[in-house]
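Before I ask anything, here is the structure I am working with.
We show some of the complex, not the whole, and keep each chain where it was.
Chains here go by letter, A, B and C, matching the order in which they are written, and residues are numbered from 1 within each.
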Amino acid sequence: GSAQNVVSPPSAKRFTVMLDWFPNADHAPLYAAIAHGYFRAVGLDVEPVVPAETAEPLKLLAAGKVDMAISYEPEVLLARDEGLKVVSIGALVQRPLTSIIALGEQRISSVAQLAGKTVGTAGIPYQTAMLHTTLQHAGVSPARVKEVNVGFNLVPAMLSGKVAATLGGYWNYEAVQLRLMHKHPLVIPVNEAGVPTYDELVLVVRENEARADGQDLRAFMQALTRGEHAVRAAPAAAAKLIVKANPSAEERLQLESIEQTLPAAQPADASDPYGWQEPTAWATFANWMYSHGLLVHNPNGGLPPFTNEFLPGQGI
Amino acid sequence: MNAARDAFAGRDAFAGRDAFAGRVRAFLPAMLLAGALAGAWELYADFSGVQQDLLPAPHAVASALWSNGGSVWRNFTVTAEQVLLGLALALACGSALAIAIHLFPLLRRAVYPLAVGSQAVPIPVIGVLLVFWWGFGIFPKLVVIALICFFPIVVSTVDGLAAVDPEQPKLLRTLDASRWQAFRFAELPAALPAALSGARIALAVGVIGAFIAETSTPSSAAYSGLGREIIDNISSGFQTPRAYAATVVLFAFAVACFYALALAERVLVPWHARRRGATA
Amino acid sequence: MASTGYPPTQPGADPLNLWGNAREGSEVPTELQSRPQPADRRRASGDAPAVAVERVSRTYHGEGGTTVRALADVSLHATGGELLAVVGPSGCGKSTLLELICGLQQPDSGRVACAPAVLMPQRDLLLPWLSALDNAALALRIARVPRARARAQASALFDELGLDGFQQARPHELSGGMRQRVAFARTLLSGKSLLCLDEPFGALDAITRGEMQEWLARTLAAQPRTTRPTASTALSRTVVLVTHDVEEAILLADRVAVLSRRPGRVVAELAVEIAHPRSRTDPEVLALRERALSALGAGEPL
């Protein structure tokens, strides 16, 4: 991976980060920090690993095969519900990216218009729940919408015209693709359609290590923050880095996507540090999942699934 | 030489066991071995410290199977239907193609390489296209399974047809047999055993195919097959035991089909099955 | 089959009507093509030879680049209805000769022109998946005779050949000699006008062989001989009999061709003008036998 570009001082400690998906704009800060040697500077030799499927990162994290996993807030809650001792130590993206997307040709302008239509999802239970919530929020009975499990072929499914809309695509990725393809997509982020907001992408580590050696994690977050600044300063350069890490990524898309994502990476309250996780939001979302039967145990008891103590200027 | 005698005797036993009881006895060793392996797995899962969600212990799988029996069963029926229909499709197309290839050498040279290459086409690449053409029904899935299964059948059958004693066609020629009759009387029966091994391979590949088909083409049904159930339980949430439960069912299904085909062989090519046991 | 314009005979109810029926004789071509294919053969007409092998040579190119001259400049003729016996040392090209006559091989030089021939190969090539009966009836099935009729005819022949009771046995359940007799039956039932028999009784004991020989002689004697007028000659059956048993040759044949060691050449052609039935103790037979043997023995020793 890109990590090998910088000659590592012997002191540098190997630190494997498993991404949530193949390298894309969401990971720009990480790759920027690697490329600029920010991690080196704090003695970390960070190596990103691309997973085969979306639950893998947390499993391998809990199994001790990687030092950090990039995952989704819902997945973290599920993992803890299953008893995995993992904790989120920072948000890479502060808002839901998951959106309801429909091609322009479908002539759909609101969730309500999905009534009687076919909607494609990735077959992930909590996304199904999101669909139902948004429909109910729009006053449509979920029974009147036909859900189709299209796996990860969300865009092709839409292009094939076999589904009116999909839930599961990201407004900063699939939506951008479609726009670049002049498909004039309608994009409704789930949190704007009745689903409580949550942090789409979070950095997850093992609980015991969060307790024990916070040093590395704190250092990691600092370096990552610098990486984020670098991306903000030079998005084009960041896009190049992504393409370098993932040759099958398309630079134009990555750049577009990076620029769209930058605002979402910032905490709503500017006084909060980069990576901030809003406790109330987490609680609300956890309860939403619980109320939809996605979680077995009541999330309100026990240790919080996240901690901000490793963010710059936090903790201690 | 003891080894020799045992072996010869063993082959007899193998050929001789036609009674049902005998067949059950024949499966005993497999069951014992399976039991032993399950035991080892249980111990490993319980005491090696590997987590449930990486490798659930057999008992966890069993309970998952028990508690989700309903949905597993429904998904199983879906998958079984797909596999069997897909396999039938593959058998029809595969053997037809093999025969054509055998009878018309030009065809062999024209079509065979493409048939080979077709195997290299990843289903996800064309999955969407299939849906675009045929929608969310079962048909695209059958096409996927057939696409993956037909090749073993073609190769084994073509090779089997080519392996006939070269003197036989000579004889049939002097009996004024047409090419087709030479094929029907000499080559086809001679190739049947090979074709059947091809079918057995195709069956095993077909189960893989069903998994690929289900996971790479969209489906609208609530129960859309064991493959989908497995991938959903794997790729989100931490339902690994359920995924393993579904896998166990697939496993049993494959074994059952395989031996069903073995029986079919005894019926279709008795001379062969018997020859197997004819030694010593 | 229908396309070939040469439908093989479909013996009538009498399973021993082994030499074709009138329908077959009705189409008598005027001349023979050289290097004919089984497909477009026409049977020899009148006195025109049913077998015409002229100055034929055949060389095999073995795998190791070795070349084997099997036949050198062999000429043989047989008129319709004649029984020509071919004897010769092992490996002198007898089987090769028969394959040439049947059009299964092409000569390197020379000319082969023959009536539609059926081959009884040296190795009985019985089909393991067919019962003995179905193996014998193969030619009939190929000629699209309904299975029941085909089996009936074959079965009748089984009695004649002493195979009764083994109709349903699979080839691997038969003894060597029984297999050979099944192959013999298969050949006879093909109804072709020219039979090429490659050591048909090689695996039979003296007694059984004697019976077979008598039987064949009887059958052939029962058919019109070459002295008959042309039209009916077309009905007569020609036989090329390759055998390693000189006595057998003398007992059965109208003429005996003796081949030399490889490369096979015709070193002697003995006409056998002895009336049937012939006895192996008949002095004429013994005399001829000695002549044939000496002709065989001629040529460098092993």
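In this section, contacts are C-beta pairs under 8 Å (C-beta built on N, C-alpha and C of every residue); 3 or more make two chains touch, one makes a residue touch a chain.
This is a predicted model, so every value here is computed, not measured.
Participant: What is the chain count formula for the full complex in this file, using the labels shown?
Facilitator: Summing over the structure file, the composition is A x1, B x2, C x2.
By definition in this document, only the chains that are shown with their structure count from here on.
Participant: Roughly how many whole angstrom separate the Cα centroids of chain B and chain C?
Facilitator: Centres of chain B and chain C (C-alpha means) sit 49 Å apart.
Participant: CA centre of chain A versus CA centre of chain B: separation in Å?
Facilitator: Comparing mean C-alpha positions, chain B is 40 Å from chain A.
Participant: Could you give the separation in Å between the centres of chain A and chain C, each centre being the mean of its C-alpha atoms?
Facilitator: Centres of chain A and chain C (C-alpha means) sit 86 Å apart.
Participant: Show the residues in chain B shared as contacts by 2 or more other chains, in ascending order.
Facilitator: In chain B, nothing touches at least two other chains.
Participant: Mind pulling the chain C residues that touch 2 or more other chains?
Facilitator: In chain C, no residue touches at least two other chains, as defined above.
Participant: Write out the stretch or stretches of chain B touching chain A in their complex.
Facilitator: 50-51, 53-54, 124, 127-128, 131-132, 135-136, 215-216, 218-220, 224, 228, 231-232, 234-238
Participant: If you look only at chain A, which of its residues touch chain B in the complex?
Facilitator: Listed in rising order, the residues are 53-55, 58-59, 62-63, 75, 78-79, 82, 84, 118, 120, 123-126, 146-151, 153, 156-157, 159-163.
Participant: In the complex formed with chain B, which residues of chain C make contact?
Facilitator: Answer in residue numbers: 1, 3-4, 6, 8, 38, 99, 102, 104, 116-119, 121, 123, 125, 127-129, 138-139, 141-143, 170, 172, 186, 190, 192, 196.
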